[in-house]
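For chain A:
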Amino acid sequence: MIPDQLQHQIPALIVLTPLVLGLITALIGRRGLGWWIAMLASLLVFAGSIQLLIDVMHSGTYTVSYLMGNWPVPYGIEYRIDPLNGGVLCTVALISAAVTLFARRSVASEVSRDRLHFFYAVWLFCQTGLLGITITGDAFNLYVLLEISSLATYTLVAMGKGRDRRALTAAINYLVLGTIGASFILLGIGFLYMVTGTLNMMDMAERLDAIYITWGTAEPQYQKTVLTGFAFLFVGVSLKLALFPLHTWLPNAYTYAPAAVSALLAATATKVGAYISIRFIYTIVGTDAAFRGAIPTHVFIMVSAGMAILLGSYLAIKQDNVKKILAYSSIAQIGYIALGFALDNKNGLTAAVIHIFNHALTKGGMFMALGVVAYRLGNTRLQDLRGLGRKLPVSMGAFTAGGLGLIGVPLTAGFVSKWYLVTGAIEAGRYEMAAIVLVGSLLAVVYVWRVVETIYFGKRDEGAPNVQEAPITMLVPMLLLIGASIYFGVDANTTSWIAEAAAETLLGVQP
Partner candidate 1 sequence: MILAQLLPDTAVTDLPTLIAGVILLFAILLVLVRAFIGPTVYDRILAMNTMGTKTVIFVALLGFITRRPEFLDIALLYAILNFLGTIAILKYVKHRRLG
Partner candidate 2 sequence: MKDLVVLRVVARWNIPFMVVFGLYVQTHGELGPGGGFQAGVIIAAGFLLYGMIFGAQELRRIIPRWVTDIAAACGVLIYAGVGFWAMGNGYEFLDHAALNPANPGGAEPWGMTLVEYGVGLTVAAVMITIFNEITEGTAPEDEPVNKDYDNPTEMDLPRR
C-alpha cells in the first residue's frame, strides 16, 4: 500500500510534517488557508502513526528504530517506537486530527480573523512538540520538543484573551510553573548525562544498570547522583503532568483557553507528561532505583494520586463553571493514571496506558461539547446551561455519555481502565488505593450528575437567547471521540492488547 521507502521514513515524517507545514502556514499569511493546511497535516500524521503502530505491533521485537542522519546509536538522535510510544502517539494524532476538524468554526469565533494563520501555525508547532516527545529516544531531544510544545501551549492559552482577559494571567502562571518544571527536567537530564555520558535513552538505561551492579555489594546501593537527577526529573515531569500538589496552573489554563485549545490540551498535553514519567521511571532509571532505592517514589506518587483523586473530584463538585468542573476532574483522572504506574505491576501499568487513551477520548469529546456551548452561548457557566438538553440534544447527549465514561460505568471506556486499576491495586495489596478509586468514582457521579441535572431538568430562563444545534463540522469530531470511547468500552480487545504489550515491554517480561 505504502512504498517501502516511504514507510521507512515515517518516524521522521511524523514530526517534520507539522513543523514544515506550520512554517508554511506562518509564511503564507492572511489567506484563510491556515485551517486547511493544519487539517492536512493532522490527517497525514494520523495515517502515519496508525501505520507505525501496526508496524511496531507486528515486528517481532516490538520496536521500530529510526536514526536521524544515519548516525550510529549512542551518538546520533534515535527515534524509537515501542508499544507504549506507539499507543500514545496514535492517541495524540487521533485527538489532534479530531480537534483540528472541530477547531475551524470554534476558533473563528474566538480568535480575531487576522491572527488565524498565526493560531494555526502555533497549533501545528504544538502538535510537533507533542508528537516528537512521544517518538524520540533521546533524552535531550525530549527536553527541546517538550519546550516547543510548552511554548506553543502558552501562546495558545493566551489566545483566549478575546473572550476573557483572565486567559492572559492563566497563561503567564502556566508559563512560570511550566518553565520551572522544564528547567528541572533539564537539570535531571544533566545529572544522568554526567553519570552515564550518553543521551540515548536505551544506552543510558544500560549504562545505569551497569553502574548499579558495580556499585551494589550485598545490597544494591544507588549512586546519589542518579537519585538526585531522578528526583529533579520526577518533580519537573510532575509539574508538566499536573500531579496533585503541582496542579495549580491547570484549572485556569483549561478554563480560559479557547474551546478547541482546551480540548487539545486536556486530551494530549498531560497525557504526554504521563508518558514521560512512565518512560523515565520504567525504561531509564528503572524501578529498582526509583521505587526500591533510597527514595520510595511509588509511595509519594500513590499519596499524591490518592489526594488528586479525592481532592480533585471534591473541588470539581464545588465549581460553578462547567469548564472548571472538567478541569478539576482532569486532575483527578491524572491521579488514576499516576496511581496506575505507581503500582509497579502489569495490571497497574496496563491501566495507566489504557487510561491515557480512554481518558483522552472522553475528555476531548466532553471539552468539545462545551466548545459547542461556548460557541452558541458565549460562556460555560453552570446556570446558563439550564435546560440546554432540549436545545442541543446531540452535544448534550455526547456530554452525558462522556460523563458516564468519567464515572466508569460499564460499557464505557472508563470502566475498562478502572477495572484494570482496581485489579492491579488489589494484586499489589493496596486495598486502600482500590477503595480510593471507588470513592473517586462516587464523587465523579456527584459532579457529573450536577451538570446533567442542570442540563436536562433545569428550566431555561425567560428571555434566554434561542440556541440551535452546532454546525456539522463541530458535531462530527465530537461524536467520533465519544463514540470511540463507547466502542472501546464495549470491545476493549485492541486497546488492551496494545496496553498489555506496552506493560510487558516496560516490565521486561518477554512477550
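The set was built so that all candidates are chains of the complex that A comes from, given by their letters.
Note that a contact is a pair of C-beta atoms (placed from the backbone, for glycine too) under 8 Å apart; a residue touches a chain by one contact, two chains touch by 3 or more; residues count from 1.
In this text the structure is predicted, and so the values were computed from the model without any measurement.
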Chain touching chain A (counting every copy) in this complex, out of 1 or 2: 2
For the chain A and candidate 2 complex, residues of the former touching the latter: 5, 9, 12-13, 16, 19-20, 23-24, 26-27, 66-70
